[in-house]
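Coming up: chain A.
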Amino acid sequence: MLLLTIFLPFVITLVILLLGEKRIYARNGILMAISIFEFVVVLSHSQAVLAGKLSPMTLADLDFFTLTFNVDPLSLLLGSLISFLWIFTTSYSIGYMSGEHALVRYFSSLTVCLGATMGIIFSANLMTFFIFYEILTIAVYPLVIHEETEEAYRAGVVYMVYLLSGGTLVFFGIILTYYLSGGNITFTIGGIPQLVKASPAMLYLLLFLFSAGFGVKAAIIPLHVWLPRAMVAPTPVSALLHAVAVVNMGLYAFIRMIYNIFGPALFAHLKMNNILAVPAVFTIILAAIAALRMDKIKKLLAYSTINQLSYVILGASSLHPIALLGALVHLVYHSVMKITLFYSAGTIIKRTGKTKIREMSGLAKTMPVACAGFAIGALGISGLPPIAGWVSKWYFVKGFLELERPWLGAVFIISTILEIGFFAPPVLYAYFGGNIGSQQVQENKHTNADDDCRFEAPLDMLIPLAVVTILSVTFGLFGSLPFVFGRAAINSLLPK
Partner candidate 1 sequence: MIARFDYIAAVILFSIGLYALVVKPNLIKKLIGLNIIETSVYLFLIASGDVRLGIYTNQWAASNVIDNPQRAVQGLEPMINPIPSALVLTAIVVSVCVTAIALSVVVKLYQHYGTLDAREIASLKG
Partner candidate 2 sequence: MNNSLIVKVVSQKMVPFIIMLGASIILHGAATPGGGFQGGVVIGAAYILFALGIDAKTARLRLPVIKVKIVESAGVLIYAFTGLGGILLGSNFLANKIVLFPPQGEPGGLFGGGTLIPITIGVGIHVACTVASLYYAFVEYEGEPKPDKETE
Partner candidate 3 sequence: MIHLFSSASDNGSHLQVLIPVMLICTALVLHLIYYWRPRICPYIATGIISLSFISALILLVKVIHSPNGYLEYFAGHSWSGQRYLASGQPIGIVVRTDLFGALIAALVTGLGTLASIYSKHYIPHTIKTSNIGYYYCLLVLMIAGMAGICLTGDCFNFYVFLEVASISSYGLVAMPQTKQSLEAAFKYMVVGALGSILLVFGIVLLFSATGTLNMAYAAQQVHKIVTAPPGNPLHNFRHLVFASLGMFIIGLSVKSAFFPAHAWLADAHPAAPSSISALLSGLMVKSTGVFLFIRFLFTVFGLHKHEYGMLLAPLLMIIAVITILGGSVFAIAQNDIKRMLAYSTVAQMGYILMGVSLISPAGLEGAILHIFNHALMKSLLFMSAGALIYKTGIRDIREMSRIGYRMPVTMVCFTVAAMSMIGIPPLNGFMSKWALAKAALDANLPMLVVVLLISSLLNAVYYFRVVGTAFFGRAQQHEEIPHADIIRNNHGHSLLQNSYGYYSLADKDRPNENEQELPWGMLMPLIILAAAILFFGVKVGILREIIRPAVQVLWR
């Protein structure tokens, strides 16, 4: 069943390619079915995994390494999150993209992304991980350039250069690991044992290679350039990049690197947690300041993502169970909230063609659901109490206080203030701004003819938006599922 989650999407891709541009309903049906199927299959593993049963599965022996897959609590957490959000990504994409060009390419790439993401999450060693990591990189390219404008192609080039360079560094890291550990590249609880014997210089090099390589996907600041550029893509793709697959895979890789390659003991012994904290703090503050200057909604969201991702890196590198729990939970919450933000922003852009913050003025009257979603997401990301984000921030701060590093806790406070600073304008404009926006609502030429503006957007866009908005609120008030998986993950990552 596990292999099915990984390889079925690739088969489905072929089916989509064969169906062609014409058979829209069949394609949509298949896409929804595969998304729901994935979620069900991933969840079906939870019983066994939470009970502590791991069963690695070797698919092929490739002489130097094996293609092996495994489920552990961390991959269960990520897998269920992503397959769950995929349902909304698919349905939102179907709505958003209806009538666009090259949909076969779009949806087949999307499905390859699903398979690759699942492959990354369930891989049990570095090489298997790397194969799917690169497949994901390549599969996202057609999505980035989907608009086929000059800007999109330039963004595509930037994307490819950054991501492939990152992949190369990762690959070098893998070779070095292979070399240092004498051929053992399996993710091991507590780290790969053979690495302890390696010389510190080599291990620092390894840390550099992995962090720089994964840092591209996780958008650590000097390596983040591709992420705001890739905003030219359609909104569902941005959501995919920022909330669902791509950057989360960078974070996942970081967590795997810290806990399953180096291992907490070695990591702490070499003071790597302090080293890794530097770029993370740097990124958090700089990205927040950069976001203050942005006047486009999607750019603002991009920098907000960069800022939030480093929370997770900072929390994960702390090696403290509470901060780690905060990181894992934040991974989930951030995804949910960011997808809310993107969907509401996307709905606004699709319906009104507005991209600037100032243009959102007074929009709440014409598009109440979208603006409510945006406001809730913004509040959540900023970390205001009733909505999801505050829980994880609370854990971060608590963890760092327990670690007696209050200044790292202070970073979160500063960042929160900055976030309120940059998220306030759009929300305030939307709800309390002058009514200049309402006259300019223009009919988008792509919307269906039968949609006579009874709703502010087609239902297949509004429903996912509403669901993820509600989720953001519920997770804030009583979200227990992420904690169940998260605690299990911590037990497996940080052995007593």
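As a selection rule, all candidates are chains of the complex that A comes from, given by their letters.
As a convention for this text, contacts are C-beta pairs under 8 Å (C-beta built on N, C-alpha and C of every residue); 3 or more make two chains touch, one makes a residue touch a chain; residues count from 1.
Keep in mind it's a predicted model, so treat the numbers as computed, not measured.
Q: Sticking to the defined contact criterion, which numbered candidate from 1, 2 or 3 is in contact with chain A in this complex?
A: 3
Q: Would you tell me which residues of chain A are touching candidate 3 in their complex?
A: Listed in rising order, the residues of chain A that touch candidate 3 are 60, 62-64, 67, 105, 127, 130-131, 134, 141-142, 145, 148, 153, 156, 160-161, 164-165, 168-169, 171-172, 175-176, 178-179.
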